[in-house]
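A single protein chain has been omitted; all remaining protein chains appear in their positions.
Up next is chain A:
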Amino acid sequence: MKFTLSWLKDHLDTDASLEQIVERLTSIGLEVESVDDKAALKPFVIAKVLTASRHPDADKLQVLTVDTGDGKPVQVVCGAPNARAGLIGAFAAPGAYVPGIDVTLSVGKIRGVESHGMMCSERELQLSDEHNGIIDLPADAPVGTSFATYAQLDDPVIEINLTPNRPDATSVHGIARDLAASGLGKLIYGAVEPVDGEGACPVKVSIEAPELCPGFALRLVRGVNNGPSPKWMQQRLLAIGLRPINALVDITNYVTFDRGRPLHVFDAKKVAGNLVVRRGRDGDKVMALDGREYVLTPEMCVIADDNGVESIAGIMGGEHSGCDENTTDVLIESALWDPITTARTGRALGIITDARYRFERGVDPEFMVPGVELATKLVLELCGGQPTKTDVTGYAGYTAKVVSLPLSEIKRLTGIEVPKAESLAILTRLGFMPKGDGDVVDVTVPSWRPDVDGKADLVEEVMRIHGVDNIAPQPLGAHDAVNGKILTTLQIRTRSARRALAVRGMMEAVTWSFIPAKHAELFGGGQDSLKLSNPIASDMSDMRPSLLPGLIAAAQRNADRGLSDVALFEVSGVYENDTAEGQRRVAAGVRRGTAKLEGSGRNWSGNSGNVGVFDAKADAIAALEACGAPIDRLQIEIGAPAWYHPGRSGVIKLGPKVVLGTFGEFHPRTLEGLDVSGPLCGFEVYVDAVPEPKAKPTKTKPKLELSAFQAVKRDFAFVVDKAVEAGTLTRAALAADKKLITAVSVFDIFEGASLGEGKKSIAIEVSIQPVEKTLTDQDFEALAARIIDNVKKQTGGVLRS
């Protein structure tokens, strides 16, 4: 919403400065977006050409002496054909910035003759496109004074960023009302006097869609002379960015801003028959005033005559019945339009107009008829003519809302005590009508405030006018104890997983929740219920089923920039379905190139090899450990999802059912589908699948039992079939004596012809911790026999000879 200071002062009697007004507007909730104080025009003064003679070296230039008002004429070289002795125009001295040519003037020589300034054209001052000559002012223009002031171009323009709840402030009058209520001057009421008319309006209106049009006022003015509007009106419209068209159109625009009352004018001679307000019909089209054709639907409201659609209700009129300089009979429309339909129609057609802006917020129904009267008055003043009576159709009148306001509510919600008298005075100045003497008053809401429904709304009115700055901060009641834990288990695990993975040299990425459909499909997603209907880009269409595609693509982007060894992770949401429960919390990571835990690339102490399945496995287990998963009970199995390399990937489980994660290298087809290359591995663990820790009555740790007997290590090497998994073998060894054997580790894997076809050797180190007595040789032999026995039973392996 834009307006000028002088326009505001038509409605507000105030001595306040521009700065005060701007500051107050913001502080009462009408946030000032920008102020143009027209300082750019300050350097230009009115000056008179005393003499003009031909430039000695240029046919098209003249050398002028110019009186700028200080009694010392200056010499100016000028190329304008209308420059002549006696002309009074706008002069810019050296040092002035001329916006139209983007030049700061200095004393210069033009073809050998010094020039001490410039006589300017309208275009050079960015007043218009006029550049056929310099500005030519009437003979009584006061030489030496400000050109902007003389031409009334120094009127500051204020733009406010209006919140959608304030239709009343879409008018200069409404803004003045708010400022007056805040004590910054007096509102000039400017009641609209009805203009008498003769005879009924010959064009009748029938409303076939009353739910979309709660009222329609129409009046005909015959015999108008539609020339340009007066300069003062043109200047105000230009100042707020509107192009003057002709008096009739300019009047509608003027009233739209002056009173927040959009109007439309039809050239009555172009209207065939009567007007019908109805929903659009399939096949309806209209060429609108913006010169574009729009196709209308039954969700939209239109005004039609016998020729078809003449106007898109509340948004834009049609070109066919628009007013131009030949218009002699004008129909003035002031109607009410359903806000939601107006908003939807405007959105669907992509039309933003000042009318839509107001109707979708809600136009004051009680100003529908005064709107016609005001417009008629202006038409008669500017264009002449004879009006008919105003014909009002469908308007049932306005029933005011009454809100019961306990005055204590102001203190309850804001924390500040506003005296009752002041509260009531504020409401009254805003146009509310409070009634009652008690602590609860009934407040009648004015017709221009559809946003006010309840007592909280009235509290806001009192608060913003009384001044938010008057509310002193008060501490929120302190808690009476040391703060307890504020995070949920899931939140703690999310944080721990992040720090644990970062400590492993990985960098945390935040990638898009929506990914290309193809990527989603490669990772088990892509279902319709998780596809956006209106993605911002075609490759951001599907909610991700996994963090991996985003991370792999990110790794590739880095590789494309020459950073081929990267380790990235993310702890965030993935989407299995569109329910709240279907959003899983996942920790995932990828390593690319040689980005191993200990470092990447070449090094004098040994180069890093390519990343692989075991790097991913170690990351996965580290993440799970940080999440508090019982690491000693994890089961590693084959059978990871299809996007992994089937022989170099695994699933991490807890018991037969709970899948905690997957890890591995990727299937070549997956990488192909993602259009990436290079050594890559990755993992994904479900943070939300890790079981909650059991609540314990105490934080005491179990007693530390230290054996008095020396721990011993024994090595075994077994020859097994190649298919036997090391995990099976170590579990078998561990199970041989759960009391004595504390750990089993694999220290060598060997395959060779000496072992026989399809065989391999697995060497393990068994840690034995005697608990009751030092073990004898016989004890060790018996234990070894049990280990060998159990391994044979579980894996078919035999001790390597």
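In this text, a contact is a pair of C-beta atoms (placed from the backbone, for glycine too) under 8 Å apart; a residue touches a chain by one contact, two chains touch by 3 or more; residues count from 1.
Assume contacts and distances are computed from a predicted model.
Note on the omitted subunit: UniProt lists it as "Phenylalanine--tRNA ligase alpha subunit", one of the names in "histidine kinase", "Phenylalanine--tRNA ligase alpha subunit", "ABC transporter permease subunit" or "Cytochrome bc1 complex cytochrome b subunit". Residue in contact with the omitted chain (choice from A:A80, A:V443, A:L568 or A:A588): A:L568.
Within the whole complex, the absent chain has one touching residue among A:S106, A:N132, A:N274 or A:N603, and that is A:N603. Only one residue from A:G415, A:G609, A:P646 or A:G756 touches the chain missing from this view: A:G415. The residue from A:A200, A:V510 or A:I749 that touches the chain not shown here is A:V510. The chain not shown here is touched by just one of A:R557, A:R669, A:K722 or A:K793, and that residue is A:R557.
Those residues of chain A that touch the chain absent from the view are 26-29, 31, 163-166, 339-340, 343-344, 347, 360-361, 412-416, 451, 454, 456-457, 459-460, 463-464, 468-469, 471-477, 479, 483, 486-488, 490-491, 495, 498-499, 501-514, 528-536, 540, 543, 551, 554, 557-558, 561, 563, 566, 568, 571-573, 575, 578-580, 582-583, 597-599, 603-605.
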